[in-house]
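The complex appears here minus one protein chain, its other protein chains still in place.
Our next item is chain A:
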Amino acid sequence: MSGRVLVGVKRVIDYAVKIRVKPDHSGVVTDGVKHSMNPFCEIAVEEAVKLKEKKLMKEVVVVSCGPQQSQETIRTALAMGADRGIHVEVSGKDYETLGPLQVSKILAALAKKEDAQLIILGKQAIDDDCNQTGQMTAALLDWPQGTFASEVSLEKDGIKVVREIDGGLETIKISTPAVLTADLRLNTPRYATLPNIMKAKKKKIANVKPADLGVDLTSRLEVLRVDEPPQRQAGMKVETVDDLVSKLKDAGKV
């Protein structure tokens, strides 16, 4: 048992930024825009570091797939307490079409290479809201999955996961190795302290290419067009219920 947990972190546009669509409708503007670690990935890192602090896991390895700047995201995770990082270099056109299928193939390959017992990911990224990578990674590895986790406890015979579902909370028990995806209430991510930021500089980040892992990055999806959501129209005030019904009929709503 290596006691190794692999955490995936994604570099996304910062949650506070106002998103703008590119004039050619091919995507959103990313140049010069503030980026940070996906909030759910922060929660994943925090959970992994906590497991290590409780001595339930021995090593936290953090992975990010993307261009040069993804290393900043890895450094943030190292400053939060991860032990080392792996930067899977994906840039240019490959990066534009990088999606859950490709990332899950990369993570599955790395999990085998690194002999990981546990993979913790954010439940979804705030840019594409796919909510697929965790599930696909588990399927590729044929590992059980505990998704939308709001509580995780490592027990002798497996992992107890409390999941946030539409109807409330669901508790399941899964065996290891396993994939977990973090939901909002799993924990509150810590600040990286100044001394840890300094220490993180000395931690190693390995560079890996997808080809080295035998992963084909070809996408099966093609983005046709990106548009802003429709502008919210002004409402209309009516005097009586009859007025309301007739207006709704006119608009073809009833």
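Here is the rule we use: a contact is a pair of C-beta atoms (placed from the backbone, for glycine too) under 8 Å apart; a residue touches a chain by one contact, two chains touch by 3 or more; residues count from 1.
Rule of thumb we're sticking to: contacts and distances are computed from a predicted model.
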| item | value |
| --- | --- |
| From "Calcium homeostasis modulator protein 1", "Medium-chain specific acyl-CoA dehydrogenase, mitochondrial", "Phosphatidylinositol N-acetylglucosaminyltransferase subunit Q" or "Myotubularin-related protein 7-like isoform X2", the hidden chain's UniProt protein name | "Medium-chain specific acyl-CoA dehydrogenase, mitochondrial" |
| Options A:M198, A:A211 or A:V226, residue touching the unrepresented chain | A:M198 |
| Selected residue (touches chain absent from view) among A:R11, A:K52, A:R75 or A:R163 | A:R75 |
| Missing-chain contacts mapped onto chain A | 72, 75-76, 79, 191-195, 197-198, 201 |
